[in-house]
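In what follows, a single structure is set out as structure tokens and then discussed.
With one protein chain withheld, the remaining protein chains of the complex are depicted in position.
== chain A ==
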């Protein structure tokens, strides 16, 4: 991707920048110097909690104009020092799209929404609607004024994110900043979002992008800036240079890599320091010829799930869901689902937002009542059990750990489930101590759960779910928004639990996680069961995956492309099928 940037006049210029929130002692960024030029698309990467979002807020001028924070150094937005303006006055210089589609909607119609910014900036009244409609049309949201009067709630998450771009675009800012814009989107919506974003790339506009999911974002980027754990810039350059040469370093820092780069790294292609690792599948194909191992042994063609299938087929049915339907607020959100879950299996539930994934798992845990059908746990009907009796059998970890915290210290949090069950004190103390040690939380025994870091909160919430020794653990999006290192840590923990015989039911957007670890997959679509089967069979059926509104997992996607030349890749979907070769 050729850089057409004019390198003389930066649209954003950071000099010696460090930021500290009023509530914290920690300075984010060690004298960051960063100039962004017109026409560039800059991808900003870094491990979880490194301060990417903070740096982004500073370069868009929202720090210090809108948020209480100390800013050292200086930031120029379109030549204006952000220290010398008030909140809102930079809107014409920098447009921003945030992660949460819900928290950006201010008005009741698409048209009003796009007009909002123009009105704030005192655009002439007779121009406002024309400019708003142009922006809506450009993002494919409305062709006529009539269509533009729809309410934003009618749009999907992806539609609302495109609406957020339209809102920024209407003000025609020279810089567009996007903070993990697709984090809450389904794979297809996210691809559509990037397609729409690509049309905005031109010589006059700069785009700054923070994103975990790199395969889509890299098609757009012509510069990558990497922050370390403290928010200090450690790499800055063309994607081929930064990701191609420093992939192992980035991976060790916990930063997600493009799938093709990850595969190349696994095959030890970074052994030759002269070589840049591939970023895309088309670059990966020729690079594979350099692998030292004999052609046929690069990947394993036997489905790794097969042997597990036979073991599981011998097991008892632990959860029997029969024709289960759920109605919420007068709407049927789950339609007659039949599902048998075997003792000891690792079952994944996938589907787009609103497909009924959480409703199904909540119904299994007795947290929402069925309108018809039945669910039995090891032969006992759910209706014969109260919440606590179900809790003895099923531990449920919600997406947001904070939703489940009830006590003032981590120790009390763990003890809670046992105390309400009136277990003797010595047993409570003993089990809590063991759980604290097992999840490496002993240091935080007397700390308020809300003050733990995100990873610690997650570990604590899993520990509280396991304290009653349930045989089934349900996890709702446990790796959401985590960097690679943390996601790996969480997944390892889940796999260890599964190995001790605990049945795992996991809801996740991350189809590669499913491909790598799950025994079986349940696909839901519009509240109905689309299919359930062995992971390999489901994930290799591209048409089925697309019917569910999803995309094949990244490794599968690459394998399909490579299989045209190298047939041994035809059956690959799991990262583990690719041979790990030390450099």
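Operating definition for what follows: a residue touches a chain if its C-beta (ideal position, glycine included) is under 8 Å from a C-beta of that chain, and two chains touch if they have at least 3 such contacts; residues count from 1.
The rule is simple: contacts and distances are computed from a predicted model.
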Checklist outcome for this item: Name check vs UniProt for the chain missing from the figure, options "Stage 0 sporulation protein KD", "Energy-coupling factor transporter transmembrane protein EcfT", "Biotin-dependent carboxyltransferase family protein" or "Chemotaxis protein CheA", returns "Energy-coupling factor transporter transmembrane protein EcfT"
Item to check | Contact partner of the left-out chain, one of A:404, A:526 or A:542 | outcome: A:404
Item to check | Hidden-chain contact residue, picked from the options A:416, A:517 or A:573 | outcome: A:416
Checklist outcome for this item: Full-complex touch with the removed chain, picking from A:274, A:292 or A:386, is A:386
Checklist entry - In the complete assembly, which of A:50, A:76, A:148 or A:171 touches the absent chain? => result A:171
Item to check | Of A:91, A:247 or A:269, the one touching the omitted chain in the full complex | outcome: A:91
Checklist outcome for this item: For chain A, residues touching the missing partner are 57, 60, 62, 65-67, 86-89, 91-92, 94-96, 98, 100, 102-108, 112, 115-125, 128-129, 164, 167-168, 171, 362, 365, 367-368, 386-388, 391, 396, 398, 400, 402-406, 416-417, 420-421, 450, 464-465, 468
